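Note that one protein chain of the assembly has been removed; the remaining protein chains are unaltered in position.
Right after this comes subunit A.
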Amino acid sequence: MKKRRLVMRSVILLILGAAVAYTLYANFTKEDSKKVVMGEKAPDFVLVDLDGETHRLSDYEGQGVFLNFWGTYCKPCEREMPYMDNQYKQFKDNGVQTLAVNVGESELAVSKFTERHNLSFPILLDKDGQVQTAYKIGALPATYLIDKEGKVVKYHTGQLTEEMIKDFMEEVQP
């Protein structure tokens, strides 16, 4: 009798516990499903930059990619731009490409901003937001790091310091 009761209670508690554990697990991975999964292949995209040149992510396989999403209205983006430019110059010939995707602003606003800050890395225009959707972009600035095999290794939102950008680029340097 007593033993049977203990078994019953254990089974019921186990079922309830499993349901709770699953809910918690699903809830915490929900946040992950809102961004691209770490260690998985980064979604491929094709975008045209301000100079009219086409960039396809998969063409950069074999190099690391520093993929930044930004807007001209986003102050932290504006602050990290010069740092990115400095590091771009250091790393572009050392196997790390910088791609800065603007979040669908007018070409004029973007090109004037770029001229004003004298930026030399490619600025891609995601006019209809397809790439932002694929990368599940919310708050800006958002940065993904993609390694030489095309896998996502890091995701960061918020302003980066020059030191962090350097560390990030070193991390994906082949």
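General observations
What we mean here is this: a contact is a pair of C-beta atoms (placed from the backbone, for glycine too) under 8 Å apart; a residue touches a chain by one contact, two chains touch by 3 or more; residues count from 1.
Note that in this section contacts and distances are computed from a predicted model.
Chosen from "Cytochrome c biogenesis protein", "Heme exporter protein B", "Response regulatory domain-containing protein" or "Tripartite tricarboxylate transporter substrate binding protein", the protein name that UniProt gives for the omitted chain reads "Cytochrome c biogenesis protein". Interface note: of A:23, A:94 or A:161, the residue touching the hidden chain in the full complex is A:23.
Checked against the full complex, the candidates A:90, A:133 or A:161 give a single residue touching the omitted chain, namely A:133. Panel shows subunit A; residues 1-2, 5-6, 9-10, 12-13, 16, 19-20, 22-24, 26-28, 30, 33, 43-47, 56, 71-76, 103-109, 111-112, 116, 126, 128-131, 133-134, 138-140, 157-158 of it touch the chain omitted from the view.
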